[in-house]
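Of the protein chains in this complex, all but one are displayed in their positions.
Think of it as A, B and C in the order they're written, each chain with its own count starting at 1.
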Amino acid sequence: MSIKFKNVSYIYSPETPMAKKGLDNVSFELKDGSFNAIIGHTGSGKSTLMQHFNALIKPATGKIEIAGTTITPETTNKNLKDLRRHVSLVFQFPETQLFENTVLDDIAFGPKNFGYDNEKALESARYWLKKVGLSEEIGKRSPFELSGGQMRRVAIAGVMAYEPDILCLDEPAAGLDPEARKQMMALFSDYQKDGHTVILVTHNMDDVAKYADNVLVMEQGKLIKQDTPTEIFKNRKWLQEHHLEEPKASLFAAKLTNYKFTKMPLNINSLVKEIEDNLK
Amino acid sequence: LIGRYVAGDSIVYRMDPRGKLLATILFILFVFLANNPISYIIVTIFSLAAVAATKLKPKIFWDGVKPLIWLILFTSFLQLFFTVGGTVYWRWTIFALSSYGITNAIFIFIRFTVIILISTVMTVTTKPLEIADAIEWLLKPLKLIRIPVDKIALVMSIALRFVPTLFDETFKIMNAQRSRGADFNNGGLVTRAKAITPLLVPLFINSLETAIDLSTAMESRGYRGDKGRTKFRVLKWSNVDFINLFYFVLLLGLLLVFRTH
Amino acid sequence: KVELRDLVLLGIIVAMKIILSRFTVGTIIVHVSLGFIGSVMLGYLFGPVWGSIGGGISDLVSSALFGNQGGFFLGFTLSAMIGPFIYGLVFYQKPVKIWRIILATLLVTVVVNIGLNTLWVHLLYGMDFRVVLIQRIPKEAITPWLEMIISYFVLNAISRVKIKR
């Protein structure tokens, strides 16, 4: 039950002078239980692509197979609940979606919509509140009394609380301080290890290198490359041509001109190890 | 993106928005004067000439009329049966089809159409921002009766500035809640009424935060009310504007001459 | 200091009203434009005076953006002011109560939607008053009830939001 995109295209404001291709003939396949990263510039089509995963946007042409549902240009807005229960999206700055009286009620909103009874929804909300690192006491408070970082956690708990098989996240750690960022990423990594598929839209190449096992590179609505992080970050010239950043570790390694690396280091630990091997 | 403005270049585009707004408002008032076939023909010719002067494709104006065409036709049709006078062709209880009814229905149809055409000329050839400037200028005399025109202008410019931003925000929040299983299109009336809250509360909170941020930014950029402020954007009257106003004086004159007294 | 923030918020709520009026809720048979929520919020948050100013501005700005059905006819601007004025009289700085919602909604329906707006259409297009009424009555007999339900949820929701910072 993998995710398949077949020749998917999408056009913004069709039939107007401002018509613009959002996606241009995109085809790929993602494995179940994988951790995928989508990278590319602002405006490259990353967010457009992401909104196709749960049919918030329908393709203009092409076909998407995901979580047992087939999405085509003819798909209507009816009966998408089942799809959205299995495939969920977390938008950038998701704390703006909070609205309930209490934190716990807000987390339980999704589960209730997807058919959990009241008791079970709240139970799940309590569980995920703890999972995102917030205390039980916070559950009773109004979400609008919390700090920005706490609100972010609540919003993310609200999506994880119905345990979608496929979790898509758009820059979930943007604006968080480093410690919170680390915790957040670890949470998604654990979620993937528990057997779910994670799709991460991000600019942070260190996160890509550290967590992803598959990378999609978007440019002007086209998918220009799909590969493992090791392969993607191997070709420095190609990255520069496409104005993509590199992980800090490989950038540092490149500056050590008289060192020989058996493998391009993508994180600090392998970088340090390679340096030490060279110095031995 | 949002709004009806269409980029173009013609004499109408070069007119001062104040002149255009004034003309639009006057035109609507002048139409009240039309009351016989000749005056309605004059009004129609004037508005078609204004449309032609924009040098835009007729489709743009058709798009302005289209959404309302059924309403216009239906209303004109109903009107057929409510006017009594002249030759009566058919009668049933309070309903009657008469020659007066027919002319009346045609007059109403024309009124509807010319008013929409003229306001479309205004909105497709003038940027919303310019219209707002023109409105502010028109409101100025209200200062004499101590209405806070400068504050109204501030509110107006902020509203105009934030319509596109909030529009995007609305869609973003809608999509986020849809992802969480909210349903805006299904269920009974109460369910749908209730479904507004997950959209509205975030929008409201967002508005509060924007207001705090924006007012802080304005103050730190030295904003302290309208006193002693200068203006970067200035409007200028030119010859076309006098021609424009003359055109409408001419319309007034013709209507006064040719309407039935 | 507070004044600037309030004016800015007024501008943003006006923008919100303009956007809401582009959306409708309901089924094919009964549906209502959400613009009225903007009027409710203007009245509730800013009271009758500034609420009605906001309502008037929303009409002018949306005319500037989209052009209005009635063209630039000041009668409709006046209608757009009276709505928030009534909501402001009934809701401003008062606890949310069901009877207030019923009262305000019925007043707005009768005075503005049925009364004034019918009058403007009659004047502007020279139509028979009865013709306009016949067209309006069926809709105005149903939508207020839906508006009341929505107003109830909305007012309850925004009244519990405390402004932080």
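To be clear about the criterion, a contact is a pair of C-beta atoms (placed from the backbone, for glycine too) under 8 Å apart; a residue touches a chain by one contact, two chains touch by 3 or more.
Methods note: contacts and distances are computed from a predicted model.
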Per UniProt record, name of the chain withheld from view ["Cobalt import ATP-binding protein cbiO 1", "Sarcosine oxidase subunit beta", "Monovalent cation/H+ antiporter subunit D" or "Peptide/nickel transport system permease protein"]: "Cobalt import ATP-binding protein cbiO 1"
Contacts of the hidden chain among displayed chains: A, B
Touching the absent chain when the full complex is considered, from B:Leu68, B:Leu129, B:Ile147 or B:Leu189: B:Leu129
Positions on subunit B contacted by the hidden chain, ascending: 1-2, 129, 157-158, 160-161, 164-165, 168, 209-210, 213-214, 216-224, 228-234
Missing-partner contacts on subunit A, residue numbers: 41-43, 147-149, 174-180, 203, 243, 245, 248-249, 252, 255-259, 268-269, 271-272, 275-276, 278-279
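Heads up, the rule we're going with is that only the chains that are shown with their structure count from here on.
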Inter-centroid spacing, subunit B versus subunit A (mean Cα positions, whole Å): 44
Where subunit C touches two or more other chains at once, by residue number: 157, 161
Residues within subunit B bordering two or more other chains: 197, 200-201, 205
Complex contact set, residues of subunit B against subunit A: 1, 169, 172-173, 175-183, 185-186, 197-198, 200-202, 205-206
Sites on subunit A touched by subunit C in the complex: 99, 101, 142, 144-145
Of subunit C, residues touching subunit A in the complex: 157, 160-162, 164
